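Input: a single structure, listed below in structure tokens.
A protein chain is absent from this complex, but the other protein chains hold their places.
In this document, chain identifiers A and B correspond to the written order of the chains, with residue numbering beginning at 1 in each.
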Amino acid sequence: MRYKIAELLNKSVIKIVLAIVLGFLVGAIALILAGYDPIASYSMMITSIFSSPQNMVQVLILTMPNILTGLSVAFAFKTGLFNIGGEGQYLVGCMAAVIVGGELKMPPVINIIVIMLVAILAGGLYGALAGLLKAKFGIHEVITTIMLNWIALYFNNYLISVPGIGVKNTQYSIAIKQNAWTNILSNWKTSSSGKAYLASHHTLATILLGTDINYGLIIAIAAAIFIWFLLYKTTFGYQVRAVGLNKEAAEFAGIGVNKNIIMTMFVAGGLAGLAGALQMAGSAPHALSTLATEPGYGFNGITVALMANSAPIGCIFTAFLLSGLQFGGSTMQMNLGTPSEVVNIMIGVIVFFVAVASMFTMLSEKIKKRRVKNAD
Amino acid sequence: MLTSILLAISITLMYSAPLIFAGLGGVISENAGVVNIGIEGMMTIGAFAGAAVGYFTANPWLGFLAGGLAGGMLALIHAVACISFRADQTISGVAINFLGPGLALFLSRKLFQGGTTTKPVPNQLPSFHGNYVTIPIVLLFVLIMWFVLYKTSVGLRIRAVGENPAAADTLGINVYKVKYLSVFTSGVLSGFGGAAMTLAVVSNFTPSTISGQGFIALAAVIFGKWKPHGTMCACLLFGFAQALVVILGGSNSIIQIPSSILSMLPYVLTLIILVAFVGKSTAPKADGIPYVKGQ
Partner (left out) sequence: MKDQQYAVEMQSICKYFDNFCALNSVDLKIKKGSVHALLGENGAGKTTLMNVLYGLYTPDSGKILINGQHVEMKNPNVAIEHKIGMVHQHFKLVEKFTVVENIILGKEVVKAGCVLDIHKARNEVKKLSETYGLDVDPDAKIEDISVGMQQRIEILKALYRGVEILILDEPTAVLTPQEIEELISIMGKLTKDGKTIIIITHKLKEIKKSSEYCTIIRRGKYIDTVDVKDTTEQQLASMMVGREVNLIVKKEKAKPEDVVFKIDDLTVEDSRKIERVKNFSLSIRRGEIVGIAGIDGNGQKELVEAITCLKKAKSGKISINGTEVQNTSPLNVIEHGISTIHEDRQKRGLVLDFPVKYNFITEKYNKPEFSNRSILNEKAISKFTEDSIKEYDIRPEDCASKPAKALSGGNQQKVVIARELSNDPDLLIAFQPTRGLDVGAIEFVHSTIVKHRDSGHSILLISFELDEIINVSDRICVLYDGQIVGEFQQGEVDEELIGLLMAGGEEKNEI
């Protein structure tokens, strides 16, 4: 029996589940110490997600950028790189999407594809820049990407102040042209026939009119499957993983390590950039806004990737989990006054326990040892 | 003209002081072989603790000490993860960067009626003609750290542990103890850095008080080749960049630059310096590698 527990502790999935449980536990302790009711808070968090179709859809909408930034971090991890630059690459994708989608007039379907490609390219180049600095100058990507995050943030604010891109006297830029929006049935639901239909179909109305429901999520899931295929079935993926597992052996076998770093960061940046494009195309105000701090999708990506142990398909699920936690946290604050930062603490704890996953391994070994000693 | 230069120096020193504190934190941790990406989180909790204690006790010195203690406690979590559990030190640092601000804002809401900003402290740290006492304190710390690291047996052992922990171990030095103490000290110094912001440069804590200073401090450590004096010079340079943002951003400055472009300055400067001056990495040899007995 004890041996079975020890074996279980060693499995990666169990370690992650344990980390999540511990995150909830510590969060509960923090709440109790601060004088809030953890049970009420947690049940509000969880039930609020499912309390209305509108809320469920909201969580789904929040999940899309998290999947993509999670993939961005996970893919880079596979080659041994820590991409903290998801924030900046996301913003660069937003900026590219808005400039192309807002200034240029293109026919529908073509325009959204062009916008996505431009955003992927822009985000990819921004990521590749960090890759280049690492490959050529050996500068750690953690520092360069963080610097690039801030630069992108301030550049975003600067763009809004530029006439022609920013809208005068507002905090926003021009918006992407409406025919590029990815919202589901966006034209129909505002037409007269649509409005008439929705008047008698209440649930559908709350979803279509009350949220920004868009098909970005489908693209994000498709991206996850594509990244999985890229990583495990192609020669590029083989190269990425070989370098990540043993850079020196890969170099010795003739694999171009520096080229690999740059290309991997390009893919990672492109994924985050795509998140930016889909966010602009899918959610109001469909435009850039003046920011005081980072929007946070890039950092979410780190949590998503770590919780999924960098597995591309796993990122889909951990992204849902994260979105659920964050959504639940804000409703919890709205309805009960509980600080939403408890969710940040929970996330910090989860990441912490994922980092010390070896603790579970060590515990597992200790249990096994006791058994061996008894057997002698 | 003279007054402008003096003003520039004064603002530079004011902005540099928190960076130098944090930079020294990075120096001692990395010299003992533990990468500390979490300086930002430790500065944040230190900034909050400094502002909160400074407000409630009206005593800035108590606030300053509280800031250091808060940073140290958070650092202990990092220490446990990295030293006893051999976690990936970068990931642990990232966790600290979630926990620090998370805790700070959580407590802020609790103590300050649901707000994310603290009330201004009634008394800041003492200053002389606008130059806060944090400046001479931090310069003294630089001197002390230089002396300890290079002229004492304590420093010799710290550096040995960071370069070749196995060598230190075989000579009977307690590698784990040395690393724990170094990481704790690193947290305390980072906490001082945060408090040096909220008790001097500004007088309260907001979610954006600490935005990137921890990482700039890390870049300073690399630029300063992991030595306290080099790190100090790098921090002075970055402080100067932040001072330029203030000086050139004023409405009566000579050049008119959009404020958002100016705000980019410290970060762009960091990148340029890293590219131009870093060269071959001279990090402590065992930096970032968890020590396992018998290897």
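Please note the rule applied: contacts are C-beta pairs under 8 Å (C-beta built on N, C-alpha and C of every residue); 3 or more make two chains touch, one makes a residue touch a chain.
The structure presented is a predicted model; accordingly, all values stated were derived computationally and were not measured.
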item	value
Option from B:Leu111, B:Ala166 or B:Ile289 whose C-beta touches the chain left out	B:Ala166
Candidate in contact with the missing chain, chosen from A:Ala175, A:Ala250 or A:Val267	A:Ala250
Touch residues of subunit B, complete complex, unshown partner	151-154, 156-157, 159-160, 163-164, 166-173, 285, 293-294
Contact footprint on subunit A, counting only the chain that is left out	233-236, 238-239, 241-242, 245-246, 248-256, 365, 368-369, 372
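Just so we're on the same page, only the chains that are shown with their structure count from here on.
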item	value
Gap in Å, rounded to a whole number, between the CA centres of subunit B and subunit A	29
Subunit A partner contacts - residues on subunit B that touch it in the complex	37, 77, 80-81, 85-88, 90-92, 94-96, 98-99, 101-103, 105-107, 109-110, 114, 207-208, 211-212, 215, 218-219, 222, 258, 260-261, 263-264, 267-268, 270-271, 274-275, 278, 280-281
Residue numbers on subunit A that touch subunit B, as the complex places them	30, 34-35, 82, 84, 133, 137-140, 142-144, 146-148, 150-151, 154-155, 157-158, 161, 292-293, 299, 302-303, 306, 337, 339, 341-342, 344-345, 347-349, 351-352, 354-359, 362
